[in-house]
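Other chains dropped; remaining ones untouched in position.
Per-chain numbering from 1; labels A and B assigned in written order.
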Amino acid sequence: MNLSVNLPGLPMKNPVMPASGCFGFGKEFAKFYDLSQLGAIAIKATTVEARFGNPTPRVAETTAGMLNAIGLQNPGLDKVKEEELPWLEQFDVPILANVAGSTMEDYETAAKELSASPNVGALELNVSCPNVKVGGIAFGTDPELAAELTARVKKAATVPVYVKLSPNVADITAIAKAVEKAGADGLTMINTLLGMRIDLKTKKPILANTMGGLSGPAVKPVAIRMVYQVRQVTDLPIIGMGGIQSAEDVIEFLIAGADAVAVGTANFTDPFVCPSIIEELPQKLEEHEIHSLAELQRRAVAR
Amino acid sequence: MKKEWLTVIECTPLAKGIYKMVLQGTMTEEMESPGQFVHIKTSAGTDPLLRRPISICDIDHTNNCFTILFRAEGKGTTELAAKKKGEQVDVLGPLGNGFPIEEAEAGESVVLVGGGIGVPPLYYLGKKLKEKGLHITSVLGFQDKETVFYEEEFKEIGDVVVATADGSYGISGFVTDAIQEKGLSFDWMYSCGPTPMLKALEASYPEARGYVSLEERMGCGIGACFACVCHLQDDPEGTSYKKICSDGPVFPLRKVVLS
């Protein structure tokens, strides 16, 4: 079965990519398998300046999920451009470069510079990271701000721009429509749900940052619902994510309305999860009598 | 670094809440440096979701086996403790960088300082250092008499001093108290245990040469998620960092910020 999906800036061999922040810049996973197998790679959020991120503990396990408050640790734009991206050029795989910042100018600068890298196929605007206190979060929950940022980044960027939506909103379709109008080429969703855990021994939050982003299988029903809702209001490409662990999960996202998917947390429990899913996908599609991905894509789920 | 289903050869209680597990598989071939760890999925499915990092305590290359010692406390380790001989366990490893032993020379003296569940990685280290001809004193700190383990095993590689926080066995107090009380001197110090213990050691022996092994809550265990970073002591507020899982868990004394 032909698994390829052609998304703006991302000619994907198959609809599966690792999610941003859950795959670093690929080096660690390249020790386990050939990254050229992947449909694309969403690299870790990049900011103009290097960031250390939040104090530790930065992760906490929850039932069927985890909280993280990494705080956008990254080596900064220059190092990503000069070291990480060139290293990834050895693989035949398009890169979705996740861009973050605290001001609109930051986003513009990073977007402009990253688009100039030969293997960056598209940008993913991280307007939804719940772990950064300045900016970040507000961009993702306010449709007007999100739209303005999208428009400005579109001007600065020379590759297609995907906006990564936050699930921490009352109406995800409002943001989706706003960024579409502002020129977004695609949507990726969902980022993490804001959550918290308390350590009974210390009576304090486990995360040094108090709150963090919830990911993993626990959030999948919320993600599926949001992809479905957004698919009703837009024809933009959607890269769906949230709790994917198996080929069945991928199919569920595709039926909900996604064109491709990203796998996050599952990379931590099984470093081979992406290639395993890619390998399993044709058989699982057949089992469910799906003869091409096109059959599913853009299909409104009517009942 | 492999992901492999290993076979449980043994799983037995050693002390109150402390278990010994012997695992067999080809992954053992890659284990060389003492102080590395493995990342274990304690059950299939999502409950619990994440792997658990556990240090390698001993390696038996002849039988392709290695030993881990762990405290059954939360959900994951409790499930691990319930595994029976013959069952298979999903393990990622060996991970991280262990204790360097190249510089230590025959005839020199070493103190191994272990606190509680930080004791295990020091055991294979001690065996290796003994092979090299060093004189070994192990200072092992525990909560109380009931949680003391591996005293006999450490005796096979050198002198052993046990301290318990409640004084119910050995010297009463912490490992630092024990080192002082015994007036130990050493060329090398290798340590693993709770952060306050490691901090106390660095403070008490600011000139000591040696290494510490750290713990932190982990996501991936392989260096990809940035869950486990620490600052460097020469840039405590800056952007330079080390990842405990892939740069560590072992670092030279006074290299990274203990927090």
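Quick note on the criterion: a residue touches a chain if its C-beta (ideal position, glycine included) is under 8 Å from a C-beta of that chain, and two chains touch if they have at least 3 such contacts.
Keep in mind that what you see is a predicted model, and the values were worked out from it rather than measured.
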Formula for the whole complex, using the labels of the chains displayed: A x2, B x2
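By our rule, only the chains that are shown with their structure count from here on.
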Chain centre separation (chain A, chain B; CA means) in Å: 36
Chain B residues within the chain A interface of the complex: 1, 3, 41, 46-51, 92, 216-231, 238-239, 241, 246, 259
Contact set on chain A toward chain B in their complex: 21-24, 27-29, 31-32, 44, 50-53, 55-66, 68, 70, 73, 75-76, 206, 216-217, 245, 265, 267-272
